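Note that one protein chain is taken out, while the other chains of the complex remain in position.
Chain lettering (A and B) follows the sequence in which the chains are written, and residue indices restart at 1 in each chain.
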Amino acid sequence: MPRNDEEVPSSGRETMVTATASEPLLAIDDLHVRFSTRSGTVEAVRGVSLSVAAGETLGIVGESGSGKSVTAFAITRLLDAAGRISQGSIRFKGQDISKASSKQLRSLHGAAISMIFQNPRGALNPIRSVGRQIADAIMAHEPISASEGRARALDLLKAVLIRDPEKRLDAYPHELSGGMCQRVMIAMAIACEPALLIADEPTTGLDVTTQKTVMDLVARITAERGMAMILITHDLGLASRYCQRAVVMERGQVVEQAAPATLFSAPQHPYTKRLVAASPTATSTIADLAPEGASAVPAVELFRPKPAPGTPLLLEVQKLVKRYDGGVTAVDDVSFSIAAGESLGLVGESGSGKSTISRMICRLIDPSEGEILFDGRAIGSLPARDFHRSEFRRDIQIVFQDPTDSLNPRFNAFDCIAHPLRRLLGMKNGSALTGRVSECAERAGLPSELLERLPHQLSGGQKARVGIARAIACRPRLLVLDEPTAALDVSVQAVILQLLDRLRREDGLALLFVSHDLNVVRMMCERTVVLQNGRVVEQGESRTLFSAPATAYARELLDAVLHLGGPTARMPEPA
Amino acid sequence: MSQLSITAKRAGWRFASSLPALFGVLVFTFLLMRVLPGDPAVFFASGPTAGKEEIETIRKQMGLDKPVPEQLLRYLGDIGTGNLGRSLTTGQPVLSDLKSRLPASLELTFSALLIALVTAVPLGVAAALKQGSGIDHIVRFICALGVCVPTFVSGLLLIYVFYYLLGFAPDPTGRVDIFTSPPPLVTGFLLIDFALAGDWEGWRAAASQLVLPAFTMALFVVAPLARITRAAMLASLGSDFLRTARSLGLSRRKVIVTYALRNALLPVLTIAGIVFSTMLGANVLVEKVFSWPGVASYALDALLSSDYAPVQGFVLLMASIFVLVNLTVDVLYGIADPRVSVE
Partner (left out) sequence: MTSATLRHTVWILRGNPVTAFAAAGAFALCVLAVIGPWIVPYDPVASDVPNALLPPSAKYWAGTDQLGRDVFSRLIVAAGLDLAIAASAVTLSFVIGAVIGALCGYAGGRLDRYVGRFVDVLMAFPLFVLAMAMVAALGNRVENIVIATAIINLPFYIRFARAEVNVRRNAGWVEAARACGDSHVSVVLRFLLPNVLPAMAVQVSLNLGWAILNAAGLSFIGLGVSAPTPEWGIMVAEGARFISTGKWWLVAFPGLALMLTVLCFNLLGDGLRDILDPRMRT
């Protein structure tokens, strides 16, 4: 929905020409940004040109290291000390601001261009009340008294739909949720009605439902006030829903720009193609994610022999409860089961107890009540402290969320993978161990020359592969995946998901897939359990659950998922 | 109002939670006293000339023939009533000796802390604001060097330079020179008492005696204070919320003072408590170097002449002051940082 009559959606290079002709609000020409680091100069942005018309919403899309955030910080000249603009111009309302003095910048910041950031809680001063911080933002540009500032801050809190705004005025950031903090940040950013709002990954780290309400709010406010916005995001779905035009960046350069509908339905540049393919959608399958890698996935449907009658389920969880000291019940009466070779998704927002459940099943922590049956044998009563001696230890393995955090910084990749083999299978150093480690590494897609490296010398995707190789080393029967791709870029996520799916098919592994990403769970899992506040809200076949959720909460979660090619820039009705 | 009650509640809670440590301190000194060579009864006797019977009577009075737990109770009772025994050297009750000498020590320590803070904080801030510049290198050099010079050496070298070579400083003995008559006793802090009496001549004399020892002690703690200020300020300047403040176009003053400095002062406040403790320890050395008539030199003299009641009293006093200082720091921190809850 174009908000500006002059705005003509078009694709490719023409867009820039059109925008320039109609005198854009912001025009960046051939921008280069360099960082001086220990190992020399790094050019993070290499010749970016783009423009934003007044009132327009432009998305800058890219993966980590693409230079999208650096571009944003270069526009506002908030680069950290090591970074500087080495070439190019940034024209805002016709004036080049790339060389503006700090005094000129101060009058520009907040009043003409403002920003909202990732990690909203960190972006607010922890020891100043939010009311005062908002008032500070206004008083930086308008000569008003403290009491007027307070009154205006209150109005702004109302504008960003914060409940009990009078009370919140004196609250400190730590007393507010992440979503609330982001609303406060938005209030500060719009306080002086700037012409341009730059939102740098504004919803990363927030829960899906919060993500949607925050983005809807930003979209409505910018539309109402006729502000232009640059939305920087790694999430194609977000860009597709909220932007009128999007540019795709890769390694410091713009590779393609067009209206999202065009861009994501018919990408031209190979990188955009890969990126679009890798982003899970409502209908994509694992094989769709990376076309080149499709050959790795067997075309055959998953074949699983029917278990002989009377064979117990692989895993049965009965009325599981976990209470922590201080009376917090993290998991409350949760029951589900997984058959051999089956994959089950565990879905929920933060605080739903999904990580606690996965750790109880892995027998890393003890449940307060309830039973865990593995192969029909109760393992929940065996204390977690002694579980390392259990025969089932090798059968239940886990892949952790943060690949960096899950590798011992002092072990190289080889030792990480060899560790379970040494401990659980008692393998000694020798050709058998080396062979098995190389085999696991190869199956996890880790080149053997990387085995000598320490974790900090590996990329995120490579670390994830080490974690997976370690988990499959002992040929477990149940693999628990705790948000295995949450810290990875979509293109890396795509290959890791394919890898996991292939391993599962080849080895008949059962998977417990814990995630907040519903698209991913839909692709990976045959059945899904939806959790909220430690309780099971709904469970069933993924196909049924995703097409026709039975409960309101599941529906809400599904509605909040952003789909590529969904309705573009659908503006919510003003409240 | 609610802020006040929260603070009061917090102070109360903190005080309550420091009671076990305080109790531990008492037990510790009790044990210390019993391990000490010599007979505790002797400390409490009237003097070195006390006869065998007198000591025996005191032994009974003190209950040294009773089992240890009962002795501990008696000891706690004695402390409660302010009976810390008697000094062999001065012949006075330890409590009154400590009372008359404490102001001298506190005056020295507080002046030194003040000097250290007004030097270290601006230095640390300046170094952080101009990271990598000349001033930063100088401050870091001072920090590296400052922690390496022992107090007693820097004190003596200051005496050499300012008393022997330059003659600026008066004879480094005591709080006032012999020609100045002490002011009427009000607080025991000479600078305050002289000022109250309007005797500015005397005030100058007292101040000039105080300068060298106070600087000696300040020199010792400037380094850690400046170091932590610089580090905290750098962390604060590099934080996300400072970037926010700049993105909103707040004035430079507001960004640096209200946003960066206020946050940076929180760790400085925490470290100030630890620094104060170090200074209480350093008092022993500085008072010895400058023949300062404070509690530490009193305890040291007693210790060297095997007179243990003053030592025990001194250790108890220092520990109580330190507990009090920590309590203050904690309450101040609670006021300065809203994130710290009552819990």
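Assume a contact is a pair of C-beta atoms (placed from the backbone, for glycine too) under 8 Å apart; a residue touches a chain by one contact, two chains touch by 3 or more.
On a predicted model such as this, the values are computed, not experimentally measured, just so you know.
Chemist: Which of B:A144, B:L185 or B:V257 sits in contact with the chain that's absent?
Modeler: Only one of B:A144, B:L185 or B:V257 touches the chain omitted from view, namely B:A144.
Chemist: Touching the hidden chain in the complete assembly: which of A:K103, A:R385 or A:K428 does that?
Modeler: Missing-chain contact among the listed residues: A:R385.
Chemist: Going by the contact rule already stated, which one of B:A8, B:A21 or B:I138 would touch the omitted chain in the full complex?
Modeler: Missing-chain contact among the listed residues: B:A21.
Chemist: Of A:L108, A:I379, A:I398 or A:V437, which one is in contact with the hidden chain?
Modeler: Looking across A:L108, A:I379, A:I398 or A:V437, the contact with the absent chain belongs to A:I398.
Chemist: Provide the residue numbers of chain B that touch the chain removed from this figure.
Modeler: Answer for chain B: residues 18, 20-22, 24-25, 28-29, 32-33, 35-37, 144-145, 147-154, 156-157, 159-160, 163-165, 171-172, 277-278, 280-282, 284-285, 288-289, 296, 300, 303-304, 308, 311-312, 314-315, 318-319, 322-323 touch the chain left out.
Chemist: Residues on chain A that touch the omitted chain in the whole complex?
Modeler: Within chain A, the residues touching the omitted chain are 39, 359, 362, 364, 385-386, 388-389, 393-394, 396-398, 400-402, 405-410, 419-420, 423-424, 454, 456-457, 467, 470-471.
The rule is simple: only the chains that are shown with their structure count from here on.
Chemist: Approximately how many whole Å separate the CA-defined centres of chain A and chain B?
Modeler: A distance of 52 Å separates the two centres.
Chemist: Can you list the residues on chain A that touch chain B in the complex?
Modeler: Residues 76, 78, 80-81, 102, 105-111, 114-115, 117, 119, 122-129, 136-137, 140-141, 172, 174, 185, 188-189, 191 of chain A touch chain B in their complex.
Chemist: Enumerate the contact residues on chain B facing chain A in the complex.
Modeler: It comes out as residues 131, 238-241, 243-252, 254, 258-259, 262-263, 266, 336-339.
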